[in-house]
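This report refers to the structure that appears directly beneath it.
As you look at this complex, bear in mind that one protein chain is not there, while each of the others sits in place.
By written order: A, B and C. Residues from 1 in each chain.
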Amino acid sequence: MLDSVLFYFFAGVAVLSAALMVTRRNAVHSAVFLITTLLATAGIFLQLRAEFLFIAQIILYVGGIMVLFIFVIMLVRLDVALHHIRFRMQRFVAVLVALALAFEVTVIVLLAGKLPGGGLFVQGAAPADKLPPNTEELAKSLFSSYLLPFEIASVLLLVAMVGAVVMAKNRRRGDAS
Amino acid sequence: MAEESKPPQESESSQPEQKAATPAPPAKSAPASTAPAAAKPVAPAAKAPAPLQIPLDSELVRRYRERFGAAILDALEDRKQPYLIVECAQLLEIARYSRDEEKFDLLEDFTAVDWPKREKRFDLVAILYSFAHNARLRLKAVVGVEEHPASLTSIWPTANWLEREIYDMFGIEFSGHPGLKRILLPDGWQGHPLRKDYDILQQDTAWVRENLGIESGQ
Amino acid sequence: MQDDALQNNGTLLGADELVLNMGPQHPSTHGVLRVKLKLDGERVRGTECVIGYLHRGVEKIAENRTYQQFAPYVDRMDYVAAVSNGLGYCEAVEKLLNVEAPDRAKVIRTILTELQRIASHLVWLGTHALDIGALTPLFYCFREREEILKIFEKYCGARLTTHAFRIGGLQYEAYDEFEKDVERFCKDFERRIQDYADLLTGNSIWIGRTRNIGVLNAADCIALGATGPILRAAGVKWDLRKAQPYAAYDRYQFEIPVGTNGDTYDRYMVRMEEMRQSRLICLQAIENIPAGPIFGKVGKVIKPAPGEVYHAIEAPKGILGYYIVSDGSTQPYRVRIRPPSFVNLQALDTMIRGHLVADVVAVIGTLDIVLGEVDR
Partner (left out) sequence: MNATLQALLQFLQTWWVELVCGVVIVAVVPLIAGYVVLVERKLMADMQARLGPMRVGPHGLLQPIADAVKLLIKEDIIPRDSDALIFWFAPVISMVAALTSMGALYFGPSFRVAQGINIGILFVIGVSSLGFLGIILGGWASNSHYSIIGAIRSTAQLVSYETAGGLAIIAALLLAGTLRISAIVDAQAEQRVWFIFLAPVGFFIYLVASIAETNRAPFDLPEAESELVAGYMTEYSGFRWALYFLGEYANMIVVASVATTLFLGGWLRPFPNVHWLNWLDGLPPLIIALAGIYSIYRAGKQPVWVQSWFMWAVAFACFAVAAIFAAPIAFAPLRFALPGLNGAFWFLVKVSAYIYVFMWLRFTLPRYRFDQLMHLGWYILIPLAIVNVFSVGVAMLLESEFGWNRWLALIITTAFTLAVSVYLVHLHDKRAVMASTGRGVISDSYAG
């Protein structure tokens, strides 16, 4: 009972603040609602006993990525920049994408039961509080069975980081000259 | 430059000893002779009436005269401190010469004195100091209200604020100053307080009323 | 189009140049100084000082007071070094009158002025350290300054704006235990100043915050008229107490400390050493205070002959000059005060360009300005 209360609470907060995020005109307000959405999602993770995902969500998304978001929003006058950027095509594209997504979700929900293996809804899993501690499980699978993809992803991120640094340095030099 | 190491500064460097021949029964007598009061020294415009001030004819003054001729209007010594009265138009050149050739490299102060009864009412006074000779020299230039003396900022950057203060207090406008505006008083102030005709109780009442919202600054 | 928006002004990410208004109510502008900073990020691109908030028209007041009446006013300029101001003014008027104070007066003046120099430097050290974030030296400095102020209080009844000297000499004879008090302070002070040095001199954060910050070389100092410890820190061994001795300075042995780089750290070292030297001067002076009168041949009404005089002393903050024009009456015709703080403050822009916001307070601190003197 507690679980469902928590779930609906977090889900409601997530959806509501997501909607608010899209509709706010002030960029910082949008960011605040995005943070709320992320926190509510983290709450759902916790309700599902996925505590590592929960804390990863908080540390990485709320603590890390949102810092950069707010940083940029505060440093750059977005309201000025936005006047220079026209969103004519985007609106059209956005409607299309939204329609496609809605269609996809509907189809999946309708067909869910007919997919092999019972579809999305995993039957007969252990109750959430009887699961093994998932931090260890996650680490084990990441560093054993999925070691190669994990390392590839790390290298990719490293390359991206180095690339960003190099680009930033070049630009500074260009400015100076 | 090197050969004349001594001449200019029989003036100040030796002042603590008080040995130089002062040609006067100086102001010691002043308190005693309070009553007569020296008949209110004519008009301030008349220069150098007192015996404390004597014409100066040193090596230094001769060099200035040689160089600038008639632009050096007068050279005097007052209380053993030398000063030159110079043509206002030549002040910039003389100042530059003083810094570059005579090694008066520090502009210690730059100020003005108001003599309202005179035809040209202001004295500009530049006080120079020479590290090499450990001596001071004052340059004085007589300036009228409408005249725009050349700014000394090109020679001494320190003149910047000093000239702004002169402008603020006396209303003398310097030509060639990088940003001549009031410095101590607010920008919208009317009048120049250190002029003699600016009464000490006079405030810019309009400014006070407008900006401070009170009747009087007193 | 997007690029235009982002590269606006050529600064990073198109952020505008930020104009930060420091003061006139700001904890570390040492009074009512207002500095407009043009910032790129935290880097200072330019400054503009707005002063005059404490302007009281001292020079105008002088023209409406007699010579004696004006003397207390000069204490209100550099109010942390009131004694030095008074010394400069009294000696200037004495020069105008062509009299001299008696020996005993001169020596006592010297002692008090040197104590005042220590007190002034202590205020500087405490506030400067506080600006840079060291909380504790302030209280130590004020503890020692308190001892000096107590001596002043015992001597003339006032602590801050003392009006200790009169034109022609002194009004008050040194009180009975004057020498003992001064000596006790000086003996104590040696250890105390070592405490401050221990807290700051070798501290790597302190060095990092002050070395190469606000560099002003000798040529710039002279061009900008910056004098006192600022000039000496730039390596110019010049001190009016030695160059053109006044009061009784020609009798005492002391060194002129000089720096090499002209940065904030050097100015710190110079001022610290100046305190030690002032202490030595005091110790030498109290050993032998000549007996005799304390007031010279100056009458009750001061009426100098027409003429003018310029007299400058080495105040704690730099050259303090008085240019007095007399028209022969009992009131000065014109008193021009050459305030060291005012002239030194002009160097702020040169010193701060290219540094960070945090350095602004360090540089304002190292200039050692007192707004009462800047604005007069």
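Operating definition for what follows: a contact is a pair of C-beta atoms (placed from the backbone, for glycine too) under 8 Å apart; a residue touches a chain by one contact, two chains touch by 3 or more.
Treat the numbers as computed from the prediction; the structure is a model and nothing was measured.
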Omitted chain's touching partners, listed by label: A, C
Contact residue for the chain not shown (choose from C:Y140, C:Y246 or C:Y322): C:Y140
Among C:V32, C:L87, C:L130 or C:I352, the residue in touch with the chain that has been omitted: C:L130
Residues from chain A at the interface with the omitted partner, ascending: 1, 26, 28-29, 32, 35, 51-52, 54-55, 58-59, 62-64, 66-67, 70-71, 74-75, 133-135, 168, 172
Where the unshown chain meets chain C, residue by residue: 12, 18, 20-21, 26-28, 41-42, 129-136, 138-140, 143, 199-200, 203, 205-206, 208-209, 211-212, 356-361
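Here, only the chains that are shown with their structure count from here on.
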Centroid distance [mean C-alpha coordinates] between chain C and chain A, Å: 61
Computed distance of Cα centres, chain B from chain A, in Å: 74
Whole-Å gap separating chain B and chain C, where each centre is the average of the chain's CA atoms: 24
Residues of chain B that touch chain C when the two form their complex: 12-13, 15-16, 18, 22, 24, 26-28, 30-34, 37-38, 40-41, 44, 48-53, 78-79, 81, 105-109, 111, 113-114, 125, 127, 131, 134, 136, 138, 156-158, 160-162, 165, 169, 182-186, 193-194, 196, 198, 200
Residue numbers on chain C that touch chain B, as the complex places them: 51-52, 55, 57, 59-61, 63-64, 95-100, 222-227, 236, 238, 243-246, 250, 297-310, 312, 319, 321, 323, 325, 327-329, 333-334, 336, 338, 342-343, 345-346, 375-376
